[in-house]
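First, the structure itself, so that you have it in front of you.
Excluded from the complex is one protein chain; the other protein chains are retained at their positions.
Let's turn to chain A:
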Amino acid sequence: MQAFLRIIKPGDLLLIVVLLIISFLPFGIFYLQSQSDGDRIAVISLDGENIETVNLSAHPNHDIFNVETASGETNTIAVSDGTLRISSATCPDQVCVRTGFIEHAGETIVCLPHRLVIEIKAESEDPPQDIDIISSFIHFH
């Protein structure tokens, strides 16, 4: 601890605060964006292509289905009580399974080995102009 206090400089603390703010920036953007309260739609896309949508707000009961990639790998998706998760997958890292349940707008499950993305979007009456901002951001990078 003494060694730590001797090394650390005031600029470091300032820098750490700035880094913390930077790292919570995406949170702020998505919070502003998810203010709308409409139906929550889970959009399942494979390799950038939209293959299935599930309306979580209107989903009455439990549902389990498989998504198969072109190379025969599968992800099993379980929907229950307005939440969604990947219950099992044939990918090597299992990050998607460990992500667990998602339910709020803006939350995602990503299975990179299978290039599978599940994203919950809020459907509202307003024109979704924020989507343009985000897509332009992605194309920018």
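Throughout what follows, a residue touches a chain if its C-beta (ideal position, glycine included) is under 8 Å from a C-beta of that chain, and two chains touch if they have at least 3 such contacts; residues count from 1.
In this section, contacts and distances are computed from a predicted model.
This complex has a chain not shown, and the name its UniProt record holds, of "Heptaprenyl diphosphate synthase", "Response regulator transcription factor", "Cytochrome c oxidase subunit 3" or "Spermidine/putrescine import ATP-binding protein PotA", is "Heptaprenyl diphosphate synthase". By the touch definition given at the top, chain A reaches the unshown chain through residues 3-4, 7-12, 15-16, 19-20, 22-27, 30, 45, 48, 93, 95, 98-99, 106-108, 110, 112, 115, 117, 119, 134, 137-138, 141.
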